[in-house]
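FYI, not all chains are in this one, though none of them got moved.
Per-chain residue numbering starts at 1, and chain names A and B are given in the order in which the chains are listed.
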């Protein structure tokens, strides 16, 4: 059975298994991004996070991000796994692995992936604090979708 | 029948994760208005709509048998 390169899972993510998915004889560089649950944000102390996904669409969107990356940075390989459910402090929520013959595209493509995840992948988190809880959107930072829908191509990304 | 999936805050507001609408055909814009007025889902306005797992625009037409999802601003990662 072929490994799934783009996955939403409920169990802990193995960083090593993602690295293996992108290994290549012509890779000189592999970058990984590991998103972990942070305890302190501003003055709020998080107890745990609850992630929810529209799973089939989320996996489709992750695969689309992979496709965008392969178009922009040829010879890259990409794997992304996002975990959902209840995650404690320091738990891994998402892992992005990118391999490339050279290091620059491996960094750029990896950062592109996390930015795109935060734009188009239907996954939501609810923060549980000591004194309350709330579903988080990036409403505070951005107009949700300035062009009416999430940009499928974002030529200005860096 | 059109199935409308709800997530995150919308799901909590509605008290359920899906709504079934007995409608043959409706635009994205119309279904958003309907969900706001009939089901009092405050966050629909700032949400996107996906039809059969693809993002849709206001003018797109939804037909019976389609699966619609209301996508509030995402916060994965």
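The definition used in the following text is that contacts are C-beta pairs under 8 Å (C-beta built on N, C-alpha and C of every residue); 3 or more make two chains touch, one makes a residue touch a chain.
The shown structure was predicted, so the numbers you read here are calculated from the model rather than taken from an experiment.
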| item | value |
| --- | --- |
| Assembly formula (labels as shown, counts from the whole structure file) | A x2, B x2 |
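The rule is short, and it goes like this: only the chains that are shown with their structure count from here on.
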| item | value |
| --- | --- |
| Separation of chain A from chain B, taking each centre as the mean of its C-alpha atoms, in whole Å | 24 |
| Partner chain A, residues of chain B touching it in the complex | 5, 7-9, 11-12, 46-48, 50, 53-58, 69, 71-77 |
| Complex interface listing, chain A residues touching chain B | 35, 51-54, 56-58, 60, 82, 93-94, 114, 117-126, 135-139, 142, 144-145, 148-150, 152 |
